[in-house]
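Notes for the one structure printed next.
After this line comes subunit A, so read on.
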Amino acid sequence: MTATTRAKTNYLVTVLGGLFSLLAGMLITLRNLFRRPVTEQYPKSKPALSKNFRSAIALVRFEETQTHDCVACMQCVQICPSFCIAIEGDKPEGLKRKRATEFHVDYALCSVCGLCIDVCPTNTLKYSRVYDQVAYRRDAFVYDLLTEFRDAEVAYLEKARQEAAAKEAAKQAAAAARANKDTAPAAANASKELEND
Partner candidate 1 sequence: MNPAEVHPTAFIFVGLTIGGALLSVLLRNILHAVFGLGIALAGIAGLFLYLDSAFLAAMQVLIYVGGISVAMVFAVMMAHTLGRRELLVGRRLLAAIPALGLTFTLALVVLSSRFVGSTGVRPDEATVLRSIGKQLLTEFNVAFEALSVVLLLAIIGAIVVAKERKH
Partner candidate 2 sequence: MPTRAKAGAVSERQHSKLGDAPLPETYHLNMGPQHPSMHGVLRLVLHLDGERILDVDPVIGYAHRAHEKMAEHRNYLMFLPNTSRVDYLSGMIYNLAYCQAVEKMLEIEVPERAEYIRVICSELNRISSHLLWFGTFLLDIGGITPFLYAFDDREQILEILDRVTGSRLTYCYGRFGGLTEDVDTTFLDQTRAFVKRLRERLPEYHALVTGNVIFRGRCEGVGVIDQHVALAYGVTGPCLRAAGIAFDVRRAEPYGIYDRFEFDIPTEQSGDALARYKVRVAEIEQSLRIIEQAVAQIPDGPIMPDKPKKRFKPAAGELYFAVESARGQFGIYIVSDGSEIPFRIKLRTPSFSNLAAMPAVLPQTTIADTIAIVGSIDVVIPEIDR
Partner candidate 3 sequence: MGLQAFLATSLVLFALGLYAVIGRRHLIGILIGVELMLNAASLNFMAFGRFVVSDPTTAQIIVLFIIGLAAAEAAIALSIVLAIYRQRRSIDVTDLEQLKG
């Protein structure tokens, strides 16, 4: 084969090979033309959020107390890399443990790293399922996490106070019993009944 004829065949091979590669590509797109679209029509069909979906944090509502268990230990506030949590806590009247009185999260700042959830000693933090929040103002993303707990919190505190009071009463009764050995069994029973409630 001479150089010129080889050049000619190479030219033809290039042109025809190129043409073939183009047709192969067109075949692929054609095949996809008849496949089902993969898009989700968002507002019409909402996505199923994954089980671990991370979003703004929320407080867990515990079964037995019907309220959260934030004790305002401030650990999450300290660990938050985005400084988006603001908590105020106070010892409610008649109680020894602190309770959160204000719990604000600025979701606009949050980076959903989950460190606050990791460090929470009472496991009262979880991810919420918010995924489509939009607003014109940034302060719309500042969530007050305690709003939905206000009523339950009052009830819980009332109950806790009673419990504490009863405990206190039982304690005093026990102390009295220790002082007065005769009445001891009755007082011990009374305190046990209270604890079982």
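Note that a residue touches a chain if its C-beta (ideal position, glycine included) is under 8 Å from a C-beta of that chain, and two chains touch if they have at least 3 such contacts; residues count from 1.
If you want to know what made the cut, all candidates are chains of the complex that A comes from, given by their letters.
Bear in mind that the values here come from a model prediction, so they are computed numbers and not experimental data.
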Candidate from this complex that touches subunit A, chosen among 1, 2 or 3: 2
Sites on subunit A touched by candidate 2 in the complex: 17-19, 21-22, 24-25, 27-29, 32, 38, 50-54, 79-82, 111-115, 118-119, 127
